[in-house]
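Left out: one protein chain. Kept in place: all the others.
The first chain written gets the first letter, and so on, giving A and B; residue counts start at 1 in each chain.
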Amino acid sequence: MNLKRLCRDAVLTAVALTIFIVELQIPDLLPIPGVKLGLANIVTVTALFTLGPVDALAILLCRILLGSLFSGNMMALVYSLSGGLLSFLVMLLLKKILTAKQLWAASVFAAVAHNLGQILAAVAVTATPSLFIYLPILTVSGVVTGLFTGAAAQFAVKRLSGVLKN
Amino acid sequence: MVKTRTLVTIILCILLLAIAASLFLWLRPAGGRVANVYLDGELLYSIDLDALTEKKTYTVETDRGVNVLVAEPGRIRVESADCPDQVCVDFGWLTDSAAPIVCLPHRLVIQLTGETDVDAEVGG
Partner (left out) sequence: MRRATLTALSLALTLALSSCSPAPAPQTDTVFAMDTVMELTVYGDEELLGEAQALIADTEARLSVTREDSEISKLNKTGSGTLSGGTAALLSRALEICALTEGALDITVYPAVRAWGFTTGEYRVPGEDELSALLKKIDYAAVKLAGDTATLPEGVLVDLGSVAKGRLGDDLAAFLTENGVTSALLNLGGNVRTVGAKPDGSPWRVGVRDPFGESYLGILEVRDVSVVTSGGYERYFEEGGEVYWHILDPATARPAKSGLVSATVVGADGTLCDGLSTAVFVMGLDRAVELWKAMTGFDLVLVTEGGEVYITDGLEGSFTLSGDYKTKELQVVRRG
């Protein structure tokens, strides 16, 4: 049973990592740090809604750590980590009050929270409060990309929950 | 459980507010052409872009990496950098925007303001 769980989580981590690395090849949409599709979050959302918080968190952390390592951007780790954890927390809370059909909304709030977490980390690390000027545009970006990844995740949950759960 | 209509309304409100705020913040001119360059939040250079008469290059090197800044009369940009994301280079010229150029991996921020980040200057 444990071995199965390990394999399943590992496969999902690999999927997330692949998406993450592929997305890196897409040129930046806007020259603003933090504006990106965040496709790898489809996996996090899917995992959270089918497997539960423990597995989802493990997959998320492994993906962030290995993603930073593989992309050679270890300096971005602190931003990814604070964004990832804040968005995970928001999703966890929303999961309690939202139904499976409203999963897309959880993803929107999670994406916005992700960007907020990144800005908070950036402001703390660079000691530059004026970076908050990026908050509105990153919120817009979070809503849009969150909708997209949310819809994809909702689709994945519908189709895969049977496969993943057993 | 929360109604879907409520969710849609909240998200729409957030989206509209964020768009309005973005437009307000981004279309607002910086109100000056002094480029303050910060590393780790501390002022590194304070360059009066309007007082420049020729192109000047500043190399900011730390153990995290290198950013090469080019300042010309009225504008400044990151010409090259060895950071992985290249967001700072892709930003292009900073001429009159309140939004700063940021290189998060190297913790470098370039911000235009009305005046230098010092209150007075001594020299002799």
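Please note the rule applied: a residue touches a chain if its C-beta (ideal position, glycine included) is under 8 Å from a C-beta of that chain, and two chains touch if they have at least 3 such contacts.
Given the structure is predicted, the values throughout are model-derived calculations rather than measurements.
Partners of the chain left out, restricted to shown chains and counted across the full complex, are B. Residues touching the missing chain, restricted to subunit B, are 3, 5-6, 9-10, 13-14, 17, 21, 39, 42-47, 56, 61, 116-124 (touch as defined at the top).
Everything that follows uses one rule, which is that only the chains that are shown with their structure count from here on.
Residues of subunit A touching subunit B in their complex: 28, 31-33, 71-73, 75-76, 79, 97-99, 101-102, 105, 108-109, 112, 122, 125-128, 130-131, 133-137, 139-140, 143. On the side of subunit B, the complex with subunit A involves touching residues 1-2, 4, 7, 11, 14-15, 17-22, 25-26, 38, 40-42, 64, 83-87, 90-92, 98-100, 102, 104-109, 111.
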